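One chain of protein is taken out of this complex; the other chains stay put.
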Amino acid sequence: MSFITLTTDFGSRDPFAGILKGVIYSINPNAKITDITNDVSPQNIQQANFILKTSYRFFPKNSIHLCVVDPGVGSARKPLLIETSDYFFIGPNNGIFSTIIETENIKQVIELTEKKYWLPEVSQTFHGRDIFAPIAAFLSQGKNPKHFGNQINVNELITLPKLEMRQNKNTIAAQVQFIDHFGNIITNIPNDILFDSIKGTINNHNFDGLVQSFSGSNDKNLSAIKGSSGYMEIFIRNGNAAHTINAKFGDKLTVSFV
Amino acid sequence: MSFITLTTDFGSRDPFAGILKGVIYSINPNAKITDITNDVSPQNIQQANFILKTSYRFFPKNSIHLCVVDPGVGSARKPLLIETSDYFFIGPNNGIFSTIIETENIKQVIELTEKKYWLPEVSQTFHGRDIFAPIAAFLSQGKNPKHFGNQINVNELITLPKLEMRQNKNTIAAQVQFIDHFGNIITNIPNDILFDSIKGTINNHNFDGLVQSFSGSNDKNLSAIKGSSGYMEIFIRNGNAAHTINAKFGDKLTVSFV
Partner (left out) sequence: MSFITLTTDFGSRDPFAGILKGVIYSINPNAKITDITNDVSPQNIQQANFILKTSYRFFPKNSIHLCVVDPGVGSARKPLLIETSDYFFIGPNNGIFSTIIETENIKQVIELTEKKYWLPEVSQTFHGRDIFAPIAAFLSQGKNPKHFGNQINVNELITLPKLEMRQNKNTIAAQVQFIDHFGNIITNIPNDILFDSIKGTINNHNFDGLVQSFSGSNDKNLSAIKGSSGYMEIFIRNGNAAHTINAKFGDKLTVSFV
């Protein structure tokens, strides 16, 4: 139970992510901490949810996923520990765990209220350091989650509104759920509902596919491929598709089978 | 004594920070290295000092803080090991340790001169790799600091000029000491001299406070809050305050109690 991952919007320029690690090691010097990313766009809950959903299951069973994208820090939003069959998730109740809540087998949810497991002094603006990191550290030492607060009902957990993904007979209406740093446009169409040959439109640009590899396209046209996150992606070989067609989160697209 | 932290301006794009870690592991494979940040603005000693002062005490006792922001590399500036009651600090004598020097209980200061603990070949431009990292590694193995060179007097330590922070009866004249990547403006006014209700001016913009959380403000106005680094911060909810009012290090502000 000693693996802890970080998914935050703390950036790499400020010391915030490093401070979290210091707090954890001060409590459990044997913790093994891995960054998933600290470069979530500031306060972008939707993005954090996507990053977490494509990552968490690649870590060892019983890993503790510490997720701090927390625009409501210091307000009434509840600090949580969610225990699923295979993992633990620690962070604010604001939607960052939407996919976990919708897809994982949840064993219990604890509202973090027991102050003796927090840092002695709790700031108004940095609960990552003062509450979430210490809880992750004590949990990684084998402390029972029930010590950290009281169970709350799964119904209290906040999930984000869903993007549209409607499949008719030969067409799909869908949306963009993520842009990666290569400029690949990750849609919310699951790979496994796709046939081999499709055409589509996004932001008044056409694309077709599916190709078998990035190099199976040319350098000019938008192409579609089954992406590694489990969803169809639109790309330009050796280019940045999102910049080229000004794509962003939530943009709509249509796909038809040919 | 096996925790080593890095605070550098080496960036994440170049291999410099990774190379430091390789050098350390080659000497002490059991070292545990944590980045505080490698994205200090190039050669920005003031920024490095702030980052270090808000971070170092969150790490386990006896941690070794390796700080390499070193515009004078290869010149006469002295390479140092500073031992305090609780920590070790390794880096150049150029002001990056100002806060440590002014606030910590210093047990000894060693000028690093003993070449047998350096890499065999020392470059003119990368003492982080060739001198500081090996010293941190040997120290983390328990080597006595006295082996690395001779003690020098605390008076030889360079500290940065102080920012202005003048408190009159009902007003404070202060300065900006850091901008974080959210755009929050961190002043040099300690939280603990602040009353609940203040008004202030910075760069011809007004702000008031203190609010209890970021979400205790609206999305338009500048507000003040007790920050997690121990100093008053000025922010805009869901916005970037520093960009909005073009704030930067050293900008002056005034605060009055109301």
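Per-chain residue numbering starts at 1, and chain names A and B are given in the order in which the chains are listed.
Everything that follows uses one rule, which is that a contact is a pair of C-beta atoms (placed from the backbone, for glycine too) under 8 Å apart; a residue touches a chain by one contact, two chains touch by 3 or more.
Because the structure is a prediction, the values reported are computed rather than measured.
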Omitted-chain contact residue, chosen from A:54, A:125 or A:140
A:54
Touch list for chain B against the chain that is not drawn:
9-19, 21-23, 25-26, 29, 33, 42-43, 71-75, 123-126, 129-130
Could you list which residues of chain A touch the chain missing from the display?
3, 5, 7, 12, 32, 34-40, 51, 54-55, 58-60, 63, 180-182, 212-216, 225-228, 233, 238, 240
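Just so we're on the same page, only the chains that are shown with their structure count from here on.
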Averaged-CA centre spacing for the pair chain B and chain A, given as whole angstrom
30
